[in-house]
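Sending over a structure as structure tokens; questions will come in a sec.
Missing here: one protein chain of the complex. Every other protein chain is in place.
Think of it as A and B in the order they're written, each chain with its own count starting at 1.
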Amino acid sequence: MRELLDLLVSLAFYGTAYGTVLYFLAVGLSVTLGLMRFINLAHGVFAMAGGYLTVTLMSRAEVPFLPSVAVAVVAVTAFGMLLERTLCRRFYSAPILDQVLFSIALIFMSIAIARYIYGPLAQPIELPAWLSGRISIGIGVFPAYRVFLIAIGLLLAVAIWFGIERSRFGASVRAAVDNRQMAESVGINVNRVFTICFGLGTGLAALGGSLGADLLPIHPAYPNDFLVYFLIVVAVAGMGNIGGAFAVALGFGIVDTIVRYYLPDLGRILMFLLVMAVLFRKPHGFAPRVHA
Amino acid sequence: MSVLDVRGLSKNFGSLEVTRNVSFALEEGARCALIGPNGAGKTTLLNLISGRLQPTAGTIRVAGRDVTRAPEAARVQAGLGRTFQITSLFRRLTVHENLALAVREHQGVARLLWPSRRVRARVDARVAGILTTLRLEADAQTPVEILPYGVQRMVELGVALALEPKLLLLDEPAAGVPRDDVGIIFDAIAQLPPSMAVLLIEHDIDVVFRFASRIAVLVAGAILVEGTPAEISQHAEVRALYLGESRHG
Partner (left out) sequence: MTKTRVLDAAVVVALVLYPLLLPGYLDLGTRMIVMALFAMSLDLLVGYCGLVTLGHAAFFGVGAYSAGILAIRASADPLTGLLAGGVAAAILGLLAGTVLLRSRRLTLIMLTLATVLIVQETANRMNWLTGGADGLQGIDMDPVLGRFAFDLFGRVGYVYAAAVLALGFLVFRAVVDSNFGKSLVGIRENEPRMRAIGAPVDTRLRIAFVMSAALAGIAGALQAQVTEFVSLNAVSVEFSGEILIMLILGGAGRRYGAFLGAPLYVFMQDYLAKEDPANWYLWIGAMLMAIVLFAPGGLTKWIGALVGRATHASPLPGRS
């Protein structure tokens, strides 16, 4: 009994760490979807870029882990904003097919570029000493790296929640999501809100990509291989349900980890069927539905 | 038997009550207008009747059939047609094809994979009839999106008429139309078949008083008063609340 409990705690813990990384990857997409109605399937590209930058800074320039992550996040955020200003913007009111094709084009090109620079194999990340051990956190002894991931995830989820729900900028984001024209008419610079949100979203993806590099290995097909997982989080949480995305990401991470542990052969199939069942019952996910 | 019978209809969005215990009935050939200030819930009420929204409580009967929980398609079969405040058409298709889509659904031939010549001729004849009634013949082969907005509103009306509804819901049929073209639209509405029951949402009070034999005033989701135009124009609360302030729509 005691052993089973330990096992479940441990599985839940690993699942939470995995879910946290998924949350980083998904939250930006959730925002761009809710705000700009822009289906950016290429969101994983920014996570991959963050991961590659971090790995490169650490291995080539011998920059320590955290500064590398910081530089990567800032660089990818800037790149994301630039991309939003120049290209993505053109697709906000485009048919969904064009948005998807634009994303696929980005994915294909980034896969080719990543393979050209780094080759087809995954890039290992050298975790610093303080993250490679195990530490005790009350309910047990766990790998420090994952504890760190979860802690950052919690902090960010709270920060994002406060940012959206309590800050002035958050208020203008929510206003723009609800009704763009109305927001513009009360003097909110919606274009600026879009650019900043897109940048923040890509920055969070980069953070997930680089911090999570030991969990989701950085390789050229990254934007493709993990696409379905962060889409699941966004779809199940429901459009623009940014708070819900955290709960769904953790929930998915935990259930997925447990299912795969007990049924390694069927785990993936079962998870997809489960997601289908949920969305069959609730086609709009768990978003509190807003009626216009 | 009433063409439309609404009883105790309510709709909440969370804690917000948008429609509150609304009851009314329309007989065959009724010309009823629904007026009320912005945000009173007029369009919500229309959406509840047409099935775009599900009510929280109450019942809706169309031509005697309880359609409270029925999908939109079933309501159309029961005899309901509607237009939208913001034009909702097949923008890249021609006027002819816009009307034909509705005619095919109404004639029950839209699902056919091998429609016979006779079936196609019957659709075309009906489309031609609507084009003539609304004087749209010249634009028949033009994609809707390049037509002037006033003409698009006529097509919007035409699509609803193609369903030959017993009950027609008109949501501000002249919204956004240049002042000069409004007359054409209301001329067309004045010439609707006399047996058709019509429920009109409209801001222009002059139009409402000319058109309607009954007027219902909706305030904060509930019907404040319902009566003939003469009764409504005498009603003190309505005058204070509504008539005085929004003559311009």
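One rule holds for everything that comes next: a contact is a pair of C-beta atoms (placed from the backbone, for glycine too) under 8 Å apart; a residue touches a chain by one contact, two chains touch by 3 or more.
Given the structure is predicted, the values throughout are model-derived calculations rather than measurements.
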For the chain not depicted, the shown chains it touches: A, B
Of A:Leu97, A:Ala129 or A:Val186, the one touching the omitted chain in the full complex: A:Leu97
Candidates B:Leu16, B:Leu113 or B:Ala236 - the one touching the absent chain: B:Leu113
Full-complex contact with the absent chain, from B:Arg61, B:Arg104, B:Arg126 or B:His235: B:Arg104
Contact set of chain A toward the excluded chain (per top definition): 33, 39, 41, 90, 94-98, 100-102, 104-113, 115-116, 224, 227-228, 231-232, 234-235, 239, 265-266, 268-269, 272-273, 275-276, 279-280, 283-285
For chain B, residues in touch with the removed chain: 50, 52, 71-73, 75-77, 81-82, 84, 88-94, 97, 100-102, 104-106, 109-115, 119, 143, 159, 162-163
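Assume only the chains that are shown with their structure count from here on.
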Whole-Å gap separating chain A and chain B, where each centre is the average of the chain's CA atoms: 45
